[in-house]
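One structure is given below, encoded as structure tokens.
Removed: one protein chain of the complex. Kept in place: all other protein chains.
The first chain written gets the first letter, and so on, giving A and B; residue counts start at 1 in each chain.
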Amino acid sequence: MRSSPALSVSPVMEGQRASLGLKASAGFALLFLHFPILIIILYAFTTEESSFQFPPPGLTTRWVSELFNRTDFWNAFGLSVLVALVATAVALVLGTLLSLALYRSSFFGKESITLLVILPIALPGIVTGIALRSGMSLTGLSFSFWTIVIGHATFCIVTVYNNVIARLRRTGYSQIEASMDLGATSFETFRYIILPNIATALLAGGMLAFALSFDEVIVTTFTAGQQETLPIWIFSQLTRPRDRPVTNVAALFVMATTFIPILLAYRFTNDSQGR
Amino acid sequence: MTGDASSRPSWWRRVAIYLYQRPNLSLVLLLALPLLWLAVFYLGALVSLLIQSFFKLDGFTGRIVRQFGLETYQQLFTAANMDVVYRTVIMAAVVSVACAVLAFPLAYFMARYASYRVRGILYLAVLIPLWSSYLVRVYTWKIILAQEGIITWFFNVLGLKPVLDAILAIPLIGGSSLSFSFIGMFLVFVYIWLPYMILPINAALERVPKSLIEASSDLGGRPNYTFWRVILPLTVPGIIAGSIFTFSLTLGDYIIPSVIGNSSFFIGRAVFAQQGTAGNIPLAAAFTVVPMVIMGVYLVVAKRLGAFDAL
Partner (left out) sequence: MAAHSGRSIAVKMTDVCRHFGDVKAVDHLDLEIYDGEFFSLLGPSGSGKTTCLRLIAGFEHATSGSIELHGVEMVKWAPRRIGFVTVGQRLVSVPPYERDVNTVFQDYALFPHMSVGDNVAYGLMIQKVPKAERQRRVSEVLDLVRLPGYESRKPAQLSGGQRQRVALARALVNRPRVLLLDEPLGALDLKLRQQMQIELKAIQQQVGITFVFVTHDQEEALTMSDRLAVFNRGRIEQIGVPAEIYERPTTGFVAGFVGTTNLISGALAQRINGSDQAVSIRPEKIHMVALDAAVEPGWKAVMGSVRDVIYLGMHTRYLVELEGGGDLTVVQQNLETSSIDVHASRGNRVKLTWDTTSIRVLQGQTV
């Protein structure tokens, strides 16, 4: 980087242009981040059945219809959606309660609680996974839909918590005081003032929690047993390659499914930032 | 405001008043459910993980012996298992450095040069890969790195096939194709964790006050000097914050080493294999203690260096 001319230009003056070197390295990082997405789109339509040949010998849409007839895929998809919905609902309730409790109070142990909320996502996923697995082994609990949900909800709480507490901090506390001053109890204040204020933050946090859960594989493999969520289905396709073309289409499909909630979440967060 | 003084307040209004006058009780009620959840399902699980790591697997019956002892840890500290640990830590370190080098120019461009609109677009461009399907993105690299894939094709088109072969011929990090080499695995790790590095560096850069840069150049600091002596040191907490993610995520990942690479074990894969096919939950638990300890030390050092402010 030392030789990069970009960094030798003072960035002080307004409207100054970045140098070619900096633009090129920034552009390279962007390209690196995004060209795989183009690849996945391309390969969803390749006519090649058994290898990842580039360039694809031809293009076809027949794998799309083939995927639609695969019940194993749709079963996994259904399970993933159901898990994500329930985990998101749990995370919404728990995350909102936490942020309401923590955003204006200070008490001994508050830092530890914040750490505890972040920990499931800060520690490697495998820790959460094997911890839950060994807990189940210790207590004799067997794999079920709910063991998956418990794992997912635990690391989803933090996304809801972060979104809601940020919004609560941005909402003037005087609004809450004004509501109580005008005769509303804490319950009424929550219903009429706090909830409308945090609504989009809840949506954004919920969307992210959904995307996180829908896509999760590391923790899930430890808590799912024989059940197949969509990521586990894809993972098994990866390690034991068969039906490559169908997997390609499935990959594109999953990408698109997570893409929408993320874009929506981004909009919800940034729309309300202007206020 | 009392509405009608003659009627008694409704029961839930009385509940509200009761709770209002007991802020500690209200706090306990709000915290009860989430804390109970986290304590039981997360802390409880972590504790059981520690407990399990002191149990051992009876090699003969294949059953877990619920008796405290250090045999499992003795097993962990055998040369073969320690190789797995070293390999993982080195990979995590190299990946973190590469992420920092790649992330810095983009973060710097976003923070210093991009207009408000462009910055928003770039921000989204970094966020989308961060949040979109991790597994699919790993899978994409399986396609990209395949022997018959786009990278090989690219080198062929440029007539550089011998260069690629030479790279793959390097002992240790090479392999039969990129998809089965440490180089390939390294590329995928860097790709997957890169957004985690860009965002904290960007946040740290945006926090460098413009006035400070102006002051430096007012005092005759040449641009190069300003960058190396003012901007970069102030960005260090951001880089460390980013490396917390890249390091921790690499330590614990087992998907990438199972999909890409020459099937040599990393911590994550070892844990996965031990609890799964081997049924050796105690050893898997002991293995997991390693990244927890490493990250614990890492976090303490990072906190000393002020990285938490950049998170």
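A few remarks follow.
Please note the rule applied: contacts are C-beta pairs under 8 Å (C-beta built on N, C-alpha and C of every residue); 3 or more make two chains touch, one makes a residue touch a chain.
The structure presented is a predicted model; accordingly, all values stated were derived computationally and were not measured.
Of A:154, A:179, A:229 or A:247, it is A:179 that touches the chain left out of the display.
Listed by residue number, the positions of subunit A touching the unshown chain are 172, 174-175, 177-185, 188, 192-193, 196-197, 275. The set of subunit B residues touching the chain not shown comprises 1-3, 16-17, 20-22.
Please note the rule applied: only the chains that are shown with their structure count from here on.
Contacts from subunit B toward subunit A in the complex involve residues 1, 3, 12-13, 16-17, 19-20, 23, 26-27, 30-31, 33-35, 37-38, 41-46, 48-49, 51-52, 64, 101-106, 108-110, 112-113, 120, 122, 124-129, 131-144, 146, 148-150, 152-153, 191, 194-195, 198, 210, 213-214, 217, 223-224, 226-227, 244, 248-249, 251-255, 258-259, 267-268, 271-272, 275, 281, 284-285, 288, 291-292, 295.
Against subunit B, in their complex, subunit A makes its touches with residues 1, 4, 6-12, 16-18, 22-23, 25-26, 28-30, 32-34, 36-37, 39-40, 43, 51-55, 90, 93-95, 97-98, 100-101, 105, 107, 113, 116-117, 119-120, 122-128, 130-135, 137-139, 150, 153-154, 157, 182-183, 185-187, 208, 211-212, 215, 217-218, 221-222, 231, 234-235, 238-239, 247-248, 251-252, 254-255, 258-259, 262-263, 266, 270.
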